[in-house]
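Every protein chain but one is kept in place in this view of the complex.
Chain IDs A and B follow the sequence of writing; residue 1 opens each chain.
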Amino acid sequence: MPRLRSSMTTLAFLLPVLALSAAFRFLPMLGAVGLSMTDYHPGGDWRFVGAENYQSLAQDEIFLASLRTTLGYAALHVPLTVVVALGSALLLHAVPWGRGLFRAALFAPYATSLVLSAVIWRRVLEPTGFLERPSTVLAALAVVGVWRGFGYAMLILFAGIRNVPADCLEAATVDGASAWQRFRHVLLPALRPALFFVVVVETVAALQIFDTVYVMTGGGPVRASYTLAYAVYDYGFRYFDFGRAAAAGVVLWAIVLLVSLGQRRAFDRNP
Amino acid sequence: MRTPVALLVAVLTAACVVACGNDSDDAVTLWMYPVIADEASGRAFWQKVEAGFERANGVDLRIELQPWASRQEKLGAALMAGDGPDLVLLQSDMIPQYVDAKALQPVDDVLANSARAISPAVVDALSVNERAYAVPLYRTVTTTVYNRKLFAEAGVTELPQTWDEVKAAAPKLAAHGIPILDYSGSTEESLNLSFYPLLWQAGGSVFTADGTKSAFASAEGVSALRFLVDLEAMHGLPSDVATRHSEPPDDAVTTGRAAMAHTMTADGARTVAAAIGAQNTAIGLPLRDRTRATYGTPAGLSLLRDAKRPDVARKLLAYLMSPAVVDELCARSHYFPPWTASSPPSTDEVDKEFAQALPFASPGDTHPLARKVMGLLAPHLQAALIGTTTPERALADAAEEVDAMLGSG
Partner (left out) sequence: MRRHIWSTAVLSLVSLAAIGPFVVMLVVALSPGDAPTFPLRLPTSLTLDNIIRVLSTDSFLRWTVNTVVYSAVSVAAVLVSASMAAYVFARKRFAGRDVLLWSLLSTMMVPFHAMLMPSLVVVSLLGWSDTYWGLIVPTLANMQAVLLLRQFIRALPDEVFDAARIDGAGDWRVYRSIVLPLCRPVLATLAVFVFLWHWNDFLWPLVVARSDEMRTLTVGLSSLEQGQSTVADLMSAATVCGLPCLLVFVVLQRNLTGTIGLTRWGR
């Protein structure tokens, strides 16, 4: 009886998320997969083409390059975000005054218009020429992307740091551990769950980066910042190749899932 | 715990009550964009139009004003969900794509009954394969706009009107740290507003006459690209030209960081005049190399294939393209009417100057794959601008890709 009751409660607790996800995430996803196997035209009149879109993508140099570009961007964005967010969180924890003010300031990028941020960052980066050179444009975009998004990770990590039992740290200090040793052996392990979340979420976001690319470089120069998510937008809404766009979207989804599962293996040990 | 849940339920119920009850499926819907600058004037005008049509025809008409931003996404998504309007405003360079996607119905019959003669160039621009797919509402044109003061400060007395004059004046302005020409190399900028006018001025074209192959890798094309590359070498273009997307009010001329722009709209010219002073702004004819040419697009209303009441929609089209409506729209929006007969000259200074550029305006190519070609060509132009390849090589590579795509398409 208790077992059944427990199962019913489990189901009840899961129901809202399950129902919402089923209707508004899984269903459209299936729709997108279906779309990827057609040559859809907005005016109707489409036919089923099987794996043709995927085959065409596999032979498309531009698409394959966008895969590399996307992975390259994520490789820059995620470590930078973790470092900046963790660093800010630690600093925030260390300063004894004005925390509220600093937090509000660090949150400000979210309240700033994207277009204006792009204009200002372009102005700032102009003398360096980083946005103009294919070799450095991804790094420049990563900086802007991190600037826009690190507040979220920082707040999560800050909450994580605050949860670390104070007496653990005290005990370590008493034992003669240096600041670095305290960080490495007490703080980091305690932050593992929060760090895992940050890494996964930032990776997912970085692999799907679109906004920053759209306003700052339009995928250029010479497609050096032409990411997969931008390709999905391009194929779909510029060239009206919605089947192809959906196929590219499915490919991106598969990549993100693989990377996330890999990260889970590395970070998220089950209790 | 209970309170937030109860609150949630209450809000949702209230929201539902508020939100329910609007749809009248009998309404004819029209998607319009903010072409009239003054918000109040625009709203008044469209309300008048709506009331006029409803009175004359006894049909519920809904004119929905959409934002310019993300309009392709909105229209595409609405068409897929079967939720699109009956009529929508489209520019001439967007029409071929929609026709290719079989989303529009031809409207030659409505055009044939026009009360006033429409300029053949306009009809051509709105047609694909000899059939018209939009009813014209207005024409726009772009032309050259100068910052007189910057030129004067650099010691250039005559505003440059040809490529040679631009190249001659560039070093003088560069000596003062000002690039002479604002150019947007980003792929987000339509080539109709950046490279193509230069190509046309050199006497070249994008496609061959039959539209089966590209024609921009010609001597004329190379000459146009070389013009840009040479200017860049002289610091005559903005330093971030390859990824730059200049849009008023953040374009280089408005912010005083370039001396001239070769394809500015009338709205842009007004923004410039407001920013740097009307006395410092000069509007000239389009640039000339072998010939004078610029970009100018008509825009019109298209009838969607899935329109629920096509007969009423056609009546609406006839009403909207009547001289009464079109002339007032053009007066309020400062655009040009599409009639053959030229209108009396406007009293507005900016309008007068732009009207002089009208004879040189070309709407670009009505090839269904024109946008794809732009997408393939633009990165190669960027490569030439950042110096990783020569103009000849860049255009040849692009032509190869484009011809392959045209051949298979």
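In this text, a contact is a pair of C-beta atoms (placed from the backbone, for glycine too) under 8 Å apart; a residue touches a chain by one contact, two chains touch by 3 or more.
A quick note: this is a predicted structure, and the numbers were derived from the prediction, not measured.
Of A:134, A:151 or A:219, it is A:151 that touches the chain left out of the display. Touching the missing chain, out of B:26, B:73, B:164 or B:328, is residue B:73. Chain A residues in contact with the hidden partner, per the touch definition given at the top, are 6-7, 9-10, 13-14, 16-18, 20-21, 23-32, 35, 84, 88, 91-92, 94-113, 115-117, 120-121, 123, 147, 151-152, 155-156, 158-160, 162-163, 165-167, 193-194, 196-197, 200-201, 204, 207-208, 210, 228-229, 232-233, 236-237, 242, 245-246, 248-250, 252-253, 256-257, 260-261, 264, 270-271.
What chain B contributes to its contact with the hidden chain is residues 1, 4-5, 7-8, 11-12, 15-16, 18-20, 22-23, 29, 34-37, 39, 43, 62, 64-70, 73-74, 76-78, 80-83, 248-250, 254-256, 265-268, 270-271, 274-275.
The rule is simple: only the chains that are shown with their structure count from here on.
A straight line joining the Cα centres of chain A and chain B is 34 Å long.
On the chain A side of its complex with chain B, the touching residues are 40-45, 119, 122, 126, 129, 131-134, 137, 214, 216-223, 234, 236-240, 242.
Contact residues on chain B toward chain A in their complex (touch as defined above): 72-73, 75-76, 79-80, 97-98, 100-104, 185-189, 239-240, 242-243, 245, 250, 304-306, 371-372, 375, 378-380, 382-383, 385-386, 388.
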